[in-house]
Each structure stands twice: as C-alpha cells, then as structure tokens.
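See below for the structure under consideration.
And now, chain A:
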Amino acid sequence: MNDVVLKVKDLKCHFHTRKGIVKAVDGVNFEVKKGEILAIVGESGSGKSVTSQAIMRLIGQKNNERIEGKIFFRGENLLEKSEEEMRRLRGNRISMIFQDPMTSLNPAYRVGSQIAEVPQIHEKKDKKSSWSIAIDMLHRVGIPSSEERANDYPHQFSGGMRQRSVIAMALASNPDLLIADEPTTALDVTIQAQILDLMNDLRNQMGTAIIMITHDLGIVAELCDSVAVMYAGRIVEQAPIKELFASPKHPYTRGLLASLPKPGIRERLTPIEGQPPNLHDVPKGCMFAPRCPHAHEKCSEQPMLNNINEHHKVACWLEEEM
Partner candidate 1 sequence: KNQKSTVEETSIEPKAGGELVISDATDANTLDPHKATTAASMRYIENMYSTLLRYKSGTYGELEGDLAKEYSISEDGKVYTFKLHEGVKFHNGDPLTSKDVKYSIERIIANEVRAPQFEFVEKIETPDDHTVVITLKQPVAPFLTFLAYPMNAIVNKNVVEQNNGSLDKADAGSGPFQLVEWKKDQHLILEKFPDYFVKGKPYLDKVIWKPIADNTARTTALRNKEIDIMLQVEPQDIKKLENNNGFVVKSVTGTFWEYLGLNTSKGPLANKKVRQAIAWAIDRESLNKLVKFGQAKVLTGGPIPEGHWAHDNSNIYPKRDLEKAKQLMKEAGYEKGFKVTLKVSPKQDQVNAAQIIKQQLKEIGIEVEVLTQEPSIFFDALGKKDFEMTVVGWVGFVDPDEYLYNIFHTGEIWNQQNYSNPKVDELLEKGRVTIDQEERKKIYADAQKLIAEDAPMVFLYVNKQTSAFVDSVKDFDVNPTVTTISLRDTWLDR
Partner candidate 2 sequence: MVKFILKRIFIAIPVLFGISIIAFFLVRLVPGDTVTAMLGANYNEEQAEVLRSKYGLDKPLMVQYFIWISNVLQGDFGESTFTSQPVISAIMERLPVTIELTILSLLFAIIIAIPLGSIAAIRRNTLIDYFASFFGLIGISIPRFWLATIMILLLSLKMGRLPSGGFVSFFEDPIANLQCMVMPVIAMGTSVGAVIMRMTRSTMLEVIGQEYIKMARAKGVPNSLLVWKHALKNALIPVVTVIGIQAGYLMGGTVVIEQIFSLPGIGLLALQAITNRDYALLQGTILFIASAFVIINLFVDIIYAFLDPKIRY
C-alpha cells in the first residue's frame, strides 16, 4: 500500500513578464501516495495553484511560461509527455477541481452532458451509457433526484451543487490522483462539510490520492494526512498532520498557527508582521527573513528543505543549527 502515485522533484515555474521574471514556484519537492491526502497550505500568491496546474501541464504552453524539474506520475515523467498523451491522462488518471464552482462549469451546456463528456472522451463510450454514468456520478456526490437535475444548466444549481458536480466530473473516470485547488473556499461551512466528507469517503473507498490545496488550517487538520506549507514559491515545512500542529518548526508555520483566534481566548492575536514578498523582486536568501522575528545573518542565504526526522522536513537555518 505504500506505492507513490506522484512524485514532484525540484519543480520550477517561472513567468517572464514585462516587469521581470516571476518565480511563482521555485524548486518544490513532494510526493503523494495512494490513498493519501496531502495538504498544501500557504498564503495567497504563494504558488499553490501554479504548482497544481503545472502537474496537470495546464501551464507551460505559452512562450512566457517556463517549467523545469520532474513530475513523476506512476513512474513516468509528465514533463516529457506529448500534449496528446497528456490530454489522455487529464480527467482520466489525474483530475482536478478548481476553486470557483461558479465559473468552473460551462454555462452553455447541461450539467449532465458536461459530466458525460468524460467517459465519452476517455473511454469512447456512446452517448447513452455516458449519460447514465453522469447520472450515477451526480447521485454519488449527493445530488438529489439526479436523473432530472442532470438536465439542468449550471445556473440552475446552487454553489454547493455546482461544486459537487465539478467533483462528480473529476471522479467520473476513477482517477488515481485528484488535485483539489481550494474546492470549498467559495462555499458555506455547512456545504463545505458535505464536500469534505465526500472527499474523505473517496479516499477511503477508492484509495484515490488527493492533493488538497487550501489556506484554511481547519480543513487541513480535519481531513489531511500530511501537509506542505508553501511560502513565496517554496515549501518551507512538510510534516504529517499531527506532528505539524503539535510541533511546528518553521517560524512562518508557527506564525500562521499563532495568528488564528482560539476558541474562548480573547487575548491579543499575534499576527505575522509585514506583507508577503512581491514575487517580482524576491529577497535574496530566505524569503521569510524580512518578516521573521528570528532572522539573523545566515538568513541571507537560502536554506534547504532538510529532514529533521523521517517525516518532518523544514527549510530554516534555525533548525539547521539545532
């Protein structure tokens, strides 16, 4: 049961813009195993979405986008695949859910037919059997009277139903890997809870590997097995979930946890001071240094992501020294 589904090695995604090179992702390593839910957390702009889209090879086509490194999916490097081979994997073996359920569905087509498209494309199923798969998927993600609702257009669905339809679409081909990019940010808590339960069932029943991208530490704590904390295009800390919450090592991770209001405690919050770096001109060395309360001379050099135990990695000179 320990087989690795996805292994990302030294992934870099750079955008060449007029203002200079944006290093949105700058050397990221991680792996996901079958049935594992990996959380990627981080502030807005830290490169979470770019990472996920790079795995899907949804970026890298335009000539101002550069992707480097290796992405092994079940042992094969996705970055070496042709566009057509990639297309056959997308939506089939690797699926993705985007953040905004309001805009992820094509407004001009029925929900059912958008889901039915997946078996049609990947399994060359005919219209009728695809449609019944679509209805089945809608049913499984908890859309009531799915037979009728499959005929509806996206605007007739509520936000939660739309997001569930998107998930149905992503699951229609039983993927090995599901990448969920903030799948619940736009939803209400009660709906969010339903979606999270759904994903948990999925992992348990199908053994799907899931990458869960979020900035909500609550979701991380409740759903995920391990977590990677990103800051300005790099992973600064990676650990199994309990270990991370119990003993966060990186000052950024600590800052994040500290800035959350705790139930019943009214004392002053301790925020991380300052602003995240502008990716157009990143500080040399440790990205977090300008906001770090423990910064010292060493921090002008880039720290590596090092293991402090078998599962816990952190990129900080403080840990290095200890």
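In this text, a contact is a pair of C-beta atoms (placed from the backbone, for glycine too) under 8 Å apart; a residue touches a chain by one contact, two chains touch by 3 or more; residues count from 1.
In picking the candidates, the idea was that all candidates are chains of the complex that A comes from, given by their letters.
Everything numeric here is computed off the predicted structure, so don't read it as measured data.
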From 1 or 2, the one in contact with chain A within this complex: 2
Touch list for chain A against partner candidate 2, complex: 53, 56, 58, 87-92, 95-96, 98, 100, 103-109, 117-118, 121-122, 152-153, 155-156, 166, 169
